[in-house]
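Removed from the display is one protein chain of the complex; every other protein chain stays in position.
Letters A and B mark the chains as written, and numbering starts fresh at 1 in each.
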Amino acid sequence: MNEALWALGRGTGIVALVMFTITLVLGIATHSGRSLGLGRFGIADVHRTAALTGVGLIAVHVGSLLFDPFAQLRLVDLVFPFLGAYRPFWLGLGTLAVDLLAVVTVVSLLRHRVGPRVFRAVHWLTYVLWPVALIHALGNGTDAGTVWMTGVAVTCFAAVTAAVFWRLLPSYGERGRTRNPRKIVR
Amino acid sequence: MTATPLTDTRRLLSAEPMGALPRLSPDSLLALAEDAGLTGRGGAGFPTAIKVRAVTQGRRAPVVVGNAMEGEPLSCKDAVLLTRVPHLVVDGLAIVAGALGAHEAVLAIGPEIDPTAATEAARTRGVEVARLEGGFVTGQESALVNQLDGRPAIPGDPLVRVTTRGVDGRPTLVLNAETLAQLGLIARHGVAWFREAGTPEDPGTSLFSISGAVEQAGVVEAPRGSRLGDVLASAGPVHPVAVLVGGFHGAWLPATALDTRLTSHDLKPYGAAVGAGVLHVLGHDLCPIRMAAGIAGYLADESAAQCGPCINGLPRMADALERLADRVPDPGLPAEIDRMRLLATGRGACAHPDGTARMVASTMRVFADHVSRHLAGHCEVEGGRR
Partner (left out) sequence: MTRLHVDWTRCDGHGACAELVPELLASDEWGFPLSRTGERDPEVPPALEEHAEHAVRSCPLMALRLV
């Protein structure tokens, strides 16, 4: 049973990482303003679905590890980082990632209430969330050294790097002048 | 209906200070504005009664703002009002604020206007004075409200009108300084008096800022519906070629059309409107394309820079117009100007790009022969190719 929980915990963690990688890559791609030629496909929907799937997976990830005595996870470790018993530093990164994920998710779901500025500001935290989650996975996961795990990590990293690179290409700027609202205040 | 010196000393530029202010109910203020047929003197020409009614619909006590920002460089009528007869504007503001049970009455003054006399007058009537940052778009209603609330002085989304939610979230009535002065005089002397001047559809008088190729630039008061030539007469136009009616967002009337009445109906064929009464005379010594390019460039720089079509379209339109003024041999220039004009129309939070497009369209139309000559490399004012 414990092994099953441990496997579930690891599995959901890794798949969640992949989900968040997809989310991040799509988020960067849509922000480019360039048409990806997919018509009514709705990339925004895939971005959202991948993100929420990731959140669901993390809930199971944390839940299964809570019940696995081998993980020695306490409730306090879900919120306050670096207090854990098992590999406290790497676990702490995981806690940090969960904290960030909670904030980003809640604000995103309530974006129409909080307004575009707050929503956008909080959303930038995803650029912290993702690397922290990746490093947590590499440091805390017992599969870290394996070939396939390394392969997954490298692929995720490459995908995000490529997306950021594409986003920073000059043709983005040629799209037009950047909106830069005047700041004249009394 | 002429613009010969008005002998009625109760009109704007000669009015004496009032003693005690009349106390009106919201309904009587509304009736006054409606029966007088007063329209805004700040540029939009919106029926004042409609604005007043809109601001009485809310639950919270409204805020009344006197707009003396005068962001249009060619306009100086509000400056004249606030320095010569500030009590008229302040009294009008106080009367309106009193009638509506306003939470606050603020006179917003732009940086180009000396606020000394107005501040003194405001103190006696319990009206607040706000000295604000300037710029072409800062006089726009929602931009003004934003600045009063401590936010950047740029327009907001017009979906939510300031009469519904404005300063401090309250229904806000923004009226031009001259409109308030007129309203004060109407409260004092009555609707019949107001309607003695002007036309039945557009009654009363208004102030006109005259500049350009004239002997004596300045502000004159004339009845609404006067002929353009009559209003300009006292300023002494010098070999006029055309008149820019309505300021930088206006349209051109050629010198052959000087007997046109300044009414919305008669100005429509030219794509013009009275606006805030700015009349700028173009003489023989200035190329109209050059002038329009300069105005377009200025307006592009004055964009709030928050809406894509404006921040992208206006500079490109101005550049193309500048190249046309320079007699660059590019036959595609008129089409490029037109393309930018269409991309900048009806797309943005305020009418800044639309007004700019209007002025440019009018230039290309009224001075079509100049455009042809420029494309062929000649300008009758500036000579051959640069």
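Definition applied: a residue touches a chain if its C-beta (ideal position, glycine included) is under 8 Å from a C-beta of that chain, and two chains touch if they have at least 3 such contacts.
For clarity, every value in this text was computed on a predicted model and none was experimentally measured.
Asker: For the chain left out of this view, which of B:66, B:139, B:184 or B:348 touches it?
Answerer: The single option touching the absent chain is B:348.
Asker: List the residues of subunit B that touch the chain left out of this view.
Answerer: Residues 154-157, 159, 306-309, 312, 343, 346-349 of subunit B touch the chain absent from view.
Asker: Identify the residues of subunit A touching the omitted chain, counting contacts across the whole complex.
Answerer: These residues touch the chain not displayed: 30-31, 33-35, 38-45, 111-112, 115-116, 119-120, 175-177, 179, 181.
Note that only the chains that are shown with their structure count from here on.
Asker: Let me have the rounded angstrom distance from the C-alpha centre of subunit A over to the C-alpha centre of subunit B, please.
Answerer: Each chain's C-alpha centroid was found; their separation is 52 Å.
Asker: Okay, in this complex, where on subunit B does subunit A touch?
Answerer: 130, 132-133, 135, 138, 147-148, 150-154, 304-308, 311-312, 315
Asker: Report the residues of subunit A in contact with subunit B in the complex, numbered from low to high.
Answerer: 176-177, 179-186
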